[in-house]
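For reference, the structure I am asking about is given below.
Complex shown without one protein chain; remaining protein chains in place.
So, chain A:
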Amino acid sequence: MIRYIRRAAACCLVLLVALLINTSRVQIFQADSFNANPANRRAMIARYDQPRGDILVAGRPVTGYRETDDQLTYLRTYTQGPLYAPVTGYVSQLYGTRMLEGTEDAVLSGTDPQLASLPLWNEITRARQKGGDVHTTINPAAQEAAFTGLGDRTGAVAALDPATGRILALVSTPSYDPSGIAGTGRDVNAEWARLTSDPEQPMLDRAIRQTYPPGSTFKVVTAAAALESGKVTDPKAPTKTPEPYTLPGTTTQLENEAAGCADATLLVAFTVSCNTVFAKLGVDVGLKGMVKQAQAFGFNDHRLRIPPSVAPSNFDTRMGPDQVALSSIGQFDTTATPLQMAMVAAAVVNGGELMSPYLVDRITNSNGVTVAAAAGRLLHQAVSSGTAVRLQQMMEAVVTKGTGTNAAIPGITVGGKTGTAQHGVGNKGMPYAWFISYAKSAAGQPAVAVAVVVEDAEAVRADISGGGSAAPIARDVMRAVLG
């Protein structure tokens, strides 16, 4: 019997070995694939197991958290949801992330290794580090001025510090409250369905994700190209432009809304916004020169991150002369985001240096120690400093005696340019009024650059209305920044 007992014991040993081998299979060899399985809730649970780091504006958090009894414990809240939604974006337990909540997710959720004070220690203890905080460059006064200025209208505002590229305001209306889609459940599903099906597109971050025809505001780029290429050497000399101007190779005649454009000087043409002069200048500069100048200001850039990605603004690189003419006055296929046009104004006031725009000032860990800080970075030398000075003179003339007098601030040097964007099929949609501007500090240093796009029924009247409905918003934003 002894022999049989030993054999039976050997069988038991085989069973034990089988179990141990299988243990290493499920706990070591296949563990990674189990952990990565989307049906495994552990990653989500861990993510919401601690309060998320905050997004701060001027040192004050605009986000918060609420502790729930649900499986996903901590829920994101927003103190001023609609105001800052184009900056913070959202983090939803069901629908992912957007904007800073998405690009800075590793910091906010605490997985970013740079947050750890003792990197290896956390690996060993499996302790989860607390979320870090994201300090934005937003100026709350400017943000609120822009949001209030847009009011019930559809539109967007982007404001920059020209000297550094810090983004001071990023507003899109109508907006939405990201708190409503933070959690899970039927209410969240309904809110998401409502937001995504709303024809007003409240979740569209217009300031960086929507492109509009820039209309006459693009004339800044065309003027820069004309000066840089030497086609115009003296802004006060006549440009020999007929009125109406016949687009080259066609019989289409281009006319002006404004009076006094025939053979106008560059300065006058810019101040009253003559289409004919700038169409002709575009053709004179030529496609190559126009493309080069537009790209120097940031057009056609697919890689711009602030860190959320910015929709590329477009200036076609293959066109006939008639299309170049139209493109040069911000029509045809030319489109730009509000941020792009703010960058144009910023480059002009900053002596031609276009700084790369950025939204995150610094990152701190849960102890308040700064682990990463941003610094201004030159994106392009958009124009020479001499050209920049001439462009400033023209833009300042627009505000002192041209189409943009509504943007004037007593005692402050302000430059601007008006514009109109037609949109919709056959331009049937309500047009948008544009205004881009900059202001200098009392000491004459560049202080702020702004671009405003606002839906305006009166904007068919072109540039006059850009000054009418968009310029006051830009003025309020600039005033807020100047304090």
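By our rule, a contact is a pair of C-beta atoms (placed from the backbone, for glycine too) under 8 Å apart; a residue touches a chain by one contact, two chains touch by 3 or more; residues count from 1.
Quick note on the criterion: contacts and distances are computed from a predicted model.
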{"item": "Hidden subunit of the complex - UniProt protein name among \"RNA polymerase subunit sigma-24\", \"Acyl-CoA dehydrogenase\", \"ATP-binding cassette domain-containing protein\" or \"FtsW/RodA/SpoVE family cell cycle protein\"", "value": "\"FtsW/RodA/SpoVE family cell cycle protein\""}
{"item": "Residue of A:A9, A:L94, A:A237 or A:A442 touching the missing chain in the full complex", "value": "A:A9"}
{"item": "Residue, one of A:Q27, A:T68, A:T233 or A:Q253, that touches the chain absent here", "value": "A:Q27"}
{"item": "Touch list for chain A against the chain that is not drawn", "value": "1-9, 11-13, 15-16, 18-20, 22-24, 26-28, 30-35, 37, 39-42, 45, 126"}
